[in-house]
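Below: one structure in structure tokens.
The complex appears here without one of its protein chains, the remainder shown in place.
Up next, subunit A:
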Amino acid sequence: MLLDLSEEHKEHLAFLPQVDSAVVAEFGRIAVEFLRRGSNPKVYEGAARKLSVSSDTVQHGVEGLIYLLTESSKLMISELDFQDSVFVLGFSEELNKLLLQLYLDNRKEIRTILSELAPDLPSYHNLEWRLDVQLASRSLRQQIKPAVTIKLHLNQNGDHNTKVLQTDPATLLHLVQQLEQALEEMKTNHCRRVVRNIK
């Protein structure tokens, strides 16, 4: 599957052959860093001064690279497809190799970052538990009431959330049985067939 690069995108990337590979590699590093932490316009100005071009040009070049990397990573295109897509830009052999390497080296991380953009439910992080016995309360003395106290740690959009819950021994057993069944389900023929065939 080939990438479809717009004219504007090709124009932005046209800046890359005009600088040496060390600079392109540096732009690549900046692009990935911006994907990790967000963009920082000051970087563009510094680079623009050093290269004697406008900061807009630098910005477009880096952004072009970012888009190239994210689109390729999103679609998980093969090496061959990437090379063919980049070929239309008419870059040198050396530059093409550099871009391919940049893609392969960072693909996994970029996909992880992209997966964080999906509609997000709280996700499981950790579970702590404690066994308690209630001995008395204001309304009833001399009790022996076992209970399990659970602290559930969840993550959502980078926020860490904890919930403190309680349950009784019988329900705990039920929870374990139900969730074990859930795990077992993945091993059934049906699920295996689906996993094998949807690729």
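In this text, contacts are C-beta pairs under 8 Å (C-beta built on N, C-alpha and C of every residue); 3 or more make two chains touch, one makes a residue touch a chain; residues count from 1.
Here, contacts and distances are computed from a predicted model.
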- Missing subunit (named according to UniProt) among the choices "PROTEIN SHORT-ROOT-LIKE", "COMM domain-containing protein 3", "Platelet-activating factor acetylhydrolase IB subunit alpha2" or "Regulator of G protein signaling 11": "COMM domain-containing protein 3"
- Tell me which residue among A:Ser39, A:Thr57 or A:Thr167 touches the hidden chain in the full complex. A:Thr167
- Contacts of subunit A with the absent chain, listed as residue ranges: 74-76, 111, 114-115, 117-119, 121-124, 126-129, 131, 133-134, 137-146, 148-150, 152, 154, 163-169, 171-176, 178-180, 182-183, 185-186, 191, 194-195, 198-199
